[in-house]
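As you look at this complex, bear in mind that one protein chain is not there, while each of the others sits in place.
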Amino acid sequence: MDFTTFLWTTFAAFLTLCTFSFLYKDNPFYKFAEHLVVGAAAGYFTIILWHNGMIPKLMYDRLDDGSPWFLYLDSSAPWYLLPAILGMLMWTRFSKNYSWISRWPLAMYIGIGAGAAVPLEMKARVNEQLVAMMAPINWSDFFGHGGFNLLDATSGLSQLLVFVGTLCALIYFFFSKAHTGVFGGMAKFGIWILMIGFGASFGFTVMARISLFINRMQYLDQQWIVAALDLGDTPNEAYHWGFPFFFYLLIAVVVGYTIIEIYRHVTSKDVTSPQ
Amino acid sequence: MKQQFPRLLVLVFGAFLLFQFFMPHEKSEWLYEYLLDWIIIIGIFALAIGIWSLIRVHVDKIKNKKIGWQYSYVTLAGLVGFIVFGFTIRNGAEWGWYFPFVLSVVGMFLMIIQAMASRAKVAMFAGLAGVFALTALLIGIFDKAFSFHFATSEGLQAYMFVHSFDFILIPIFATMFSLLAFFIASAAYRAFRARSIMATLLLLSAIIVMLRFNPYLEPVFGSYISQTSSWLMNVPNLAAQRAIVMGVGLGIVATGLKVILGIERKYMG
Partner (left out) sequence: MNIFDKMMSLDRRWVFLFLIVVCVIAYIVPFEVPIIVEPEVRSIFNFIDTLPKGAIMFIPLDYDPGSMAELHPMTWAIVEQCWRKELKVLMTALSQNGPGMADQALRDIADSMLVEKTYNGVTYPPREIINGIDYCFLGYKPYPSMVMLAMGQNFRLPFPLDYYGVPLDSLPMMQGVNNFDDIAGAVNISGTNSTDYWISYAQGRFNFPLAIGVTGVSTAQYYPYLGSGQIFGIMGGMLGAAEYEELADNPGNAKDSMRIQLAAHLVIIGFVIIGNVGYFMNRRQKKRMQREGR
């Protein structure tokens, strides 16, 4: 790894630590990183929109004959000016008097979007699910394939449970009839099923969030510190303490913080901890 | 014109797309392809509005000296810097005057904003902007180490563009989201109480899913934990999510039809 890449990774590591500093409290380092990323992302997106959007869609045909500057004006497909003009009309949003014009292209998009969504969403989300819900139940393997196994997700019992569970959960969402009697009981079962579902979702969410943090640790270690260790042609002893350095730094910060917090708790009895 | 025409457009295009789905024909296919192509072009312009809004918000912040206005300079500098990176590429191994050029462009932009924002000393900032602009122009014309590419996509592979994405955007974004790890831990600790049957069910299923790949429980529970977790995902979770998917689907269809028929008009603002 060359020195330039080392500098880049170090800068990235610095920005990572800046962002992590938010865990203690909001501070200028975090604010710097946060504002930088907002601007940089917008700049990045501008470039992507230009090179991946404007150029291929509006200027590409012009490139062959070397006059890319006037969108399709003298091209073989002059009617492409229409969507370009419609797109530009979106920009009337910023005017007080003419913002109503921006509704035209918007209406076009909404119309097309809604028209495309209705049959496709009906098919994918409702019809296909109804078909799957009403699949025949496997009575021969009711308690599991090959012997008694309640945890078999494809057994008849599980299939029945999916059917009943879906039905009851749907009943729970049906508010036009009071949830009393048998109907109420089914709604209650429905909400139990929903709760189990949300719990599973939550378990996965915890996993997702933690893995984001693990990824940053891996980044700091593998990309930054290991990169520092392996400087290629210019091995430098000074970088060898890079690896433990980060963890020691982290632990020092953590211990320091702990001491400060304990000190605070000891000195002021009635201090309410920030939530 | 202000109210009726957009509704007419929605009705016509919505009805056409519905018709096209059920009765695809050569002629309608032809129009359908054009519409899809055009809507993407409109989208390009529409999304550019977001970028312009961002600039406006931050210029406004600087103008009115709102809380944290100093950081708005960082945002704007990042934006301009990235745009410059995406349009310029290095011709050889030498950097030449590339970085002074980038700084001049960023400086020029910030000075223009400063001139717009400040009530006094407008002339000074405008003059500085001019100086930066002149510097950038001179470097841009005479330095052969880098060149501009507006009409072709070389900029997407430019060294600075790619490296800025990899080493500025990725680490900050990824770390900002990774902060959620801590907040979800704290939230789980604070809010996860087995207060009722429903809360207990939620808690239990979450814990079983979280223990899915724990090898140290195997001597005690065997493979039951992972089996239960798999069953939870494929049976009760599937049932619950299927009800939600169907509910959402019906909601989308109802809203779509309402929009097409002009009953739902919130999109007009």
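Going by the order they are written in, the chains are A and B; count residues from 1 in each one.
Just so we're on the same page, contacts are C-beta pairs under 8 Å (C-beta built on N, C-alpha and C of every residue); 3 or more make two chains touch, one makes a residue touch a chain.
Computed from a predicted model, the values in this text were never measured in an experiment.
Q: Quick one: which of B:Phe5, B:Phe19 or B:Phe192 touches the chain that's been left out?
A: Of the candidates B:Phe5, B:Phe19 or B:Phe192, B:Phe192 is in touch with the missing chain.
Q: In the full complex, which of B:Leu18, B:Val84, B:Ile244 or B:Leu257 touches the chain missing from this view?
A: Only one listed residue reaches the unshown chain, and that is B:Ile244.
Q: Of the residues listed, A:Leu150, A:Ile214 or A:Ala252, which one is in contact with the missing chain?
A: The single option touching the absent chain is A:Ile214.
Q: Just the residue numbers, please: which parts of subunit B touch the chain that's not shown?
A: Contacting residues on subunit B, toward the hidden partner: 29, 32-33, 36-37, 39-40, 43-44, 46-47, 152-154, 156-157, 162, 165-166, 169-171, 173-174, 176-178, 181-182, 184-186, 188-190, 192-195, 203, 207, 210-215, 223, 226, 230, 233-234, 237-238, 241-242, 244-245.
Q: Which residue numbers on subunit A touch the omitted chain?
A: Touching the missing chain: residues 23-24, 41, 44-45, 48-49, 51-53, 55-57, 60, 109, 112-113, 116-117, 120-121, 123-125, 128-129, 131-132, 162, 197, 200-201, 204-218, 221, 247, 250-251, 254, 257-258, 261, 273-275.
Please note the rule applied: only the chains that are shown with their structure count from here on.
Q: Taking each chain's centre as the mean position of its Cα atoms, how many Å separate subunit A from subunit B?
A: 10
Q: Using the touch rule from the top, collect the residues of subunit A that touch subunit B in their complex.
A: Interface residues on the subunit A side: 8-9, 11-13, 15-16, 18-20, 22-23, 31-55, 57-59, 63, 68-69, 80, 82-84, 86-88, 90-91, 93-94, 99-100, 103-112, 114-122, 124-126, 129-130, 132-133, 151-153, 158, 161-166, 169-170, 172-173, 190-207, 209-210, 212-213, 215-216, 219.
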